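Following: one structure in structure tokens, then a few remarks.
Here the complex is missing a single protein chain, while all its other protein chains stay put.
On to chain A.
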Amino acid sequence: MVESYSLIGPAKIRTLVIPIGKWKRAQFLEKLVLLRKRFEVRLVDVTPTEDATFNPQGFPQGRLMFDFETFLLEEDDMLFLHDFEPYRKTFVVIGLVAQGTLETDTLQELETRFPNAICHNLICFDEPSGLLAPNVFYHPQSSVETIICDIGRKFLEALSLYYSSYKHVTLRSPGAIGGSSILKLSLTRQPASVPAASALTRKISSMEQPNSSSIRRSASLKSLGLTNGYPDQQRAKARQRKILGNFQLLAGRYSDALTSFSEAATTLHKIHDHIWLGSALEGICISMLLLTYLQVTFHIPAIINILCPMRTESRSGSESNSRKSSFSKNAAESPRASISSMPPKMNSLESTDINLASLIRRISERILIHYEASLSHNIEFAPQLIYCEHILRILKFMTSCYNHESLDEIVLRRINADEFELDENEEKYHNQEGLFTKFEIYLHAQRLFELQLKLMDVVSQVKIYTTMALIYQRLKYYRKRSFILRILLVTTASHSESGALQDYCLNADRGLLKDVLDSYGVFRQPEISMKDASVCTWVTLQKSILSLCISIVKRLGDTEMVTELSLIFLQRFSHTITQMEQSQLLMKNIIPNFSKSEKWSYWDPFILRGLEITRLESNEEHLERRTIHTPSDDPSFKDVQVFNPFRQRLINGVTNPIDKAMDKPHEFRIGEGAQFEIVFQNPLKTDLKITHVSFTREDSKYVNFLDDLVQELPFVLGPNSIKTLHAPVSFKKNTELHTISEMDVGVFDLQPYSFRIAIDERFALASEGTDENGRANFGKFVFAVLPDEPKIEFVSSSLRESAFMILDGAKKTFEIKIHNKSLSCPAVFVDVGHITNVETGLKSDYWKKLLPDDLYEVENQLKELQNNCIRIIDKPHILEPNSTAVLQVELDTMGAPFTFKKFEILLDYSSKQTASDSRSFYSKTLKIPFDLTLKRTLEITGLDVVPLPETVEEQSDDIDFVNFFKRESEVGRVDASDYALLLLDLRNSWKDALEFQIGFENFLSSKTTLQTDHTCRTVIPIKKSLLNHKLLQREVPKLVANRQFVNPGISREQLEDIREKFWCREMLIQKLTCTWTVKGHANIHGKVDSRQFLPKVDSRTLDILCPSRKHTLEVKLVASETVVSSGTKVDVKALINSQRPRHTPDEIATFTFLIFDRRTGRLLPKSNSRVIYNGNLTRKVKLAKDSDTGLELLPLDRGEYEIGCSINSRVFNSIPVYIRVE
């Protein structure tokens, strides 16, 4: 269709190719391509004809150009133009005969069917047989080239016959033939003014003389006698001449055509036959272009020089200037001016001297002026079609030249072959200044919009619009192109009768429609692509073009396309349309068509907004997943006990709550019921009906909806809403871990389709390389389905209501009975344990701020509770299905604190068969709670340690510790200074009298009865040597390893102090035993846990029990006499005993004797008159071994003196020597 607007279109022979016999479309098109490839026939190859007018020998360089078409779209409509522009006629008909279908009368039938054509031919793709007429060709026998040459010859013969019929006809203008039905040129602006006749005539006549000789060159032309006669006659002859030119163009005799056209133009100009003149000028352009293509030099006709004066310039010379001048308001350009500037030497212009492209353009301007000038005439007016087609031809020519600097071979070949697309090499030159700039071409194209195109017939409009679209595409004016295509669509849509036409221009795959929609960005996918969503678009345009396209395809009856476009509309532009429109689109365009094809699905990826679960049976006991540790794992290591400064931040830090929630698997058992909460979203302004919800095939192996769901469906969502569907499910098959990330959802009774769970919208662009580029952040639902588990239940215990009272320090044994409820699974016990309220009441970081001794205290208590307090005798290992077992529990309250009020027996059991992964299994825990009341019995309320008085023997016999000493002294010597006395206050808090007995190492008191609420003091002898330095130096033990202590801020001395006191107390606790019996109830007995009652020891106690704990040296002073008379010499000796081997061999200390006045307690000065001595009081001693040193004193004054000593001024002796001087 577009091809007809090639500038050299008038030089092409219109040929109709039709199929005869049975052809397949593809085969026929293949043959057509074969022909089209060889559309050009050189005249030198054509056998000469007899007739002289169109004899190929006359111009052997010439070409015959066939324009193979397969349709006769406008033949009858354009009949009125056949006289004016005879090339519009379809001259040749070629029938392609399929194999074996040639019959004798085929050619006749062809002639009768197409009587208007002048040359009928048949090409048989068969062996030659039967019919051997001159117009019948056989393809494989003779080549296509030969066939076309022969057809060319036949055409030339026929053409001369056809032309001869024209010779004696008076040629009438199209307006005269068509009458009022012809659309007159309808300009929206004022048409160009009519050129002044008189001036022109004068000029033309004046230039006729030198030309006349050349005109008379051809013999046949003489008969036309152009130069003589009256205007009417002249007009007729000039028109004949123009027609001849057209025929010569068709026959390939281009230089003859140029002559004919220029002669015709000269005369027509003179007689102001504007429309014919315009056509003749166009003929001149075509002839010149074709001659340039054939590289034949020619003279520029004089008439051109008159109408479009030009300077002789080389092609590349200041083109832009000439172009510019031609650009000034063309419509207003007056012919008068051009004539006055006519150059002096008009005949000397050779074709090589001029810029042909620019010239053609200027001639075209001139032609348009003449066409416009013809408007004032009633009959001799230019039809709009002629005007438009001329503009389009020139436009196409200009576009072909665009971005080429000259009319080089490539351009000419392209114009000739009518190739329009740029090849890649040419693209490179895109930005170069060519013969015409983009804008020039555009301005020329805009001339079409000065016309009322709407008034033309549809076919012409479609042709014009498609050509313009192509040109804009070539110029890369894509937006203009889209606009033109839109106009084209509107045009076709508004002509309902042109259904076939619509089908033609919107070919099967709707390429054109998609093209337009794409160019307005309708196919951007904001619902999928992040990038598209972030681009702003002109929604008004998109909406309008989309509704236009929908109405077109609807008219074409293409339901599939209607659905596709409506879907796009609803999906991407739903926010711009009203509820009414939405429901119409949905109900009329989408849903009825949805069911027809399986390729459609619901369009919104955000339909499924979430998946949650609620457990229906909340009292189900919890299953715990356990991992079996291999020895290489470190089970004791607990992260919580190592100080980690970043831990706090981890907890408080921002984490993704969604991920956390979604990643934690829910655990269910087979057959367990649960409720899924499925959240749906409706983006529409109308109701959304959800008619189908199911799990995908993979998911439905494990979980399925119950039948109740059917009652819920269809689930209707209100306009623009989010709603939750509660659907009961049951689990079918066990699985370690299963993830649901999508569900099958069907809406409006359509085929269900899988949708992923879109948690929220994504706004940031995904980094490149990741395939997740969608608009949504997708969520998932993770769950595990576990197989059947055993179930153990607590049946009964020997205690009433699981509660009892017990005296502190007493023991108790009871039984509990358990039963495995499961009928199939044996329960394997993993662990049987217990936990008390003391343990549960502790904070996990209880150890953090405690001093080491307190910590030992707490942990020792925990250890006691865990290991000794409750013991289960006969721990079972396995409990068979439906069987019962009895557990013996022994409770020992010795060591239990008074805060001990509750405890639970914990039974961890599992079926042990779950483990697909052998390192882990699921276990259940059965908790059996008990309450108890701990009653206070014998308490230690006070503790004191005193040094032992020296006079033990004098005490009465019935005192326990005196007896003890007596017994000891029987065995051996008892040194009183080796002992201290421990005073314990005991109180009976129980309501009955208690009989108790206290022991300490080898001391055992007699049984004593203590009445209720009474307190008594017991004295216990303690051997001091139980506490020695080595014991005190030991660290406070830690019961739990691998803890990282943060320094609690105590000094080394304090720590040492704590340590010593701790060991002192430990010693007391270990040695002290106390048992009691309730008076009169020998079976109720118990022990006192002294750890509970003993307070921390104070420094005084420690000093008594271990007096020398701080000394590294022990000094013993011995005086020769203690009571002397004044003036008697006394020897004092100091024995230095190095107790600890920590001193280095050479360590030397300063030893000083100190002499005090005992009465005043004052130190005597070094030199005094009361006690005098020999030598120094201070001396050096070696510490490595035991040593002694002496001092000779001579007391002068009477009185009592105390002699002491110090080592290094730090260590003082503990027992001084007293001397009394009388």
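Here is the rule we go by: a residue touches a chain if its C-beta (ideal position, glycine included) is under 8 Å from a C-beta of that chain, and two chains touch if they have at least 3 such contacts; residues count from 1.
One rule holds for everything that comes next: contacts and distances are computed from a predicted model.
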Protein name as given in UniProt for the chain not displayed, "NADH dehydrogenase [ubiquinone] 1 alpha subcomplex subunit 6", "LAMI_0B04918g1_1", "LANO_0C04852g1_1" or "Acyl carrier protein": "LAMI_0B04918g1_1"
Identify the residue among A:133, A:161, A:443 or A:716 that touches the chain left out of the display. A:443
Checked against the full complex, the residue among A:63, A:299, A:463 or A:486 that touches the missing chain is A:486
Thinking of the whole complex, not just what is shown, which of A:71, A:523, A:538 or A:846 touches the missing chain? A:538
Absent-chain interface residues of chain A come out as 188-190, 324, 327, 437-440, 442-443, 446, 449-450, 472, 477-480, 482-484, 486, 535-538, 540-541, 544
